[in-house]
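Excluded from the complex is one protein chain; the other protein chains are retained at their positions.
On to chain A.
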Amino acid sequence: MFGYEPDVILPLIFAGLMGISILVYVILDGFDLGIGILSVFGTDDEKDTMIASIGPFWDANETWLVLSIGLLLVAFPIAHGIILTALYLPVFVLLVGLVLRGIAFDFRSKVSAQSKWMWNLLFFIGSVMSSLSQGYMLGIYVLGLDLSWASAGFAALVGLCLAASYGAVGAAWLIYKTEGQLQEKAVIWMRMCLLLTAAGMAMISIATPFASARIFDKWFTTPEIYLLAPLPLLTGAVFAGLWFLTAKLPRPDDSYALVPFLAMATIFTLGFAGLAYSFYPYIVPDQLTIYEAASAPESLMIILVGTAIVLPTIGGYTILAYRIFRGKATELKYD
């Protein structure tokens, strides 16, 4: 294929697929996790609207996590074992968080008004647990799965900033999907979260090259440094643009309401590209490359065939679902 050997091209394709599915996950589940975090600041009615704005989507959003972890598991089984056993406890926190919020989401609409507050609270707690643990895992991963106290501290900070960035993308979704007072609140939430997100991305960008001499060399040599410069510059520009735009939102005619969400998606994409460049070709930082960890080519090939057919279909019906539920969020009804 393309003049390459299958055991070279296939791991590369699967690393790419995994990257895309993690990125899609972070953007899509990011906004509904973020809304879970922000829900604690809303009034009871606002909580209903906020949750209604993600109701038809959250389940499918979370499926991208299953696909990411599934691709890691099927394409790079050895790495899957190493990474997940190293992250045993944060994975556990993530799972309990996902369980709590998934359950709370469904139960809160089927219980009496008296016990609804409890499910709302669990929805918030679950969202916070999931977001913090994902950030914590990212932090540990960036430092090469180092489990010292210093890296735990760094990872905790990353956790906080990832949670904030989810808050930002969640607020951006609310700006798009709501109106009135909640929309105005969402703008304020977004600006607060944006500051923390910027701090977090700066932190990871500075820490990564210093944690790994290899990554330092990959970035700070000519001509790479000039070729890569647009990445941080562009990210900074989007941040700044978003900051100035949100100062003037929401507009009376609701124009530009979708722009903050798209800008956040761009920021996530740029940050992700930087990470991907830094770690390629490693899947376990500085220990195991994607080529060493890959499954047998014949197994990857059979998945690839299916993926090539199915992934566009999934994209198609996901877009269909977003179209069906387009417009401002309304009360969720079963009929």
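Convention: contacts are C-beta pairs under 8 Å (C-beta built on N, C-alpha and C of every residue); 3 or more make two chains touch, one makes a residue touch a chain; residues count from 1.
In this text, contacts and distances are computed from a predicted model.
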item: Listed names "Glutamate/aspartate import permease protein GltK", "Cytochrome ubiquinol oxidase subunit I", "Thiosulfate reductase/polysulfide reductase chain A" or "Binding-protein-dependent transport systems inner membrane component", with the criterion being the UniProt name of the chain not displayed; value: "Cytochrome ubiquinol oxidase subunit I"
item: Absent-chain contact - pick from A:96, A:152, A:207 or A:288; value: A:96
item: Chain A residues touching the omitted chain (full complex); value: 48, 55-57, 59-60, 62-63, 65-67, 69-75, 77-78, 80-85, 87-89, 91-92, 94-96, 98-99, 102-103, 105-107, 109-114, 116, 295-296, 298-299, 302-303, 306-307, 310-311, 314, 317-318, 320-321, 324-325, 332-335
